[in-house]
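Apart from one protein chain that is not included, each protein chain of the complex appears where it belongs.
Take a look at chain A:
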Amino acid sequence: MRPEVFKMIDRVVAIDPSLEKIHCQGMVPEESSIFEGHFPGYPIMPGVLLIEAMAQTTGWLVLARNRFEKMPFLATVKEAKLRTFVLPGQNLDLYSQILHEGSGFVVAKTNATLEGKPICSAELTFRVLPWPEGKMKAVVMKVAEYVSFPLSEFADA
């Protein structure tokens, strides 16, 4: 995980063949510039970045479902719960499950655990839109390789 550049996922562990569920992992780094401010002398993972990690987890699942045809953009965060502090060096398991795929949007239930204990959870809604002009899709595909996303299974060449 490199939270200072919003790389919240280290690895896509598994995507369910039904494309309804995903499991990812991300290890909070021992050192990061975000801890300079959050908080001085007491580094803990910002809650907003835990939500971002859950959003990115869900994002990979949505990309798998549409085979990278369109990009999910976070639109709504509901029922977000941040249950405990997350500290440098801790390895998070991140899960997401599709609740509904509508026309141009997806709703998912997502959560993270630490050694099996619940850390945070939320219901997220994404708008699913055509890729913007420019190189965003290529960059996301590159990040997909970085997180071991199974491109051969879930993306067209």
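Simple rule for what comes next: a residue touches a chain if its C-beta (ideal position, glycine included) is under 8 Å from a C-beta of that chain, and two chains touch if they have at least 3 such contacts; residues count from 1.
Note that in this section contacts and distances are computed from a predicted model.
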Out of "Thioredoxin 1", "Branched-chain amino acid ABC transporter ATP-binding protein/permease", "Cell division protein FtsX" or "Acyl carrier protein AcpXL", the chain not pictured bears the UniProt name "Acyl carrier protein AcpXL"
Of A:Gly102, A:Gly116 or A:Gly134, which residue touches the hidden chain?
-> A:Gly102
What is the set of chain A residues that contact the non-displayed chain in the whole complex?
-> 75-76, 100-105, 107, 125, 127
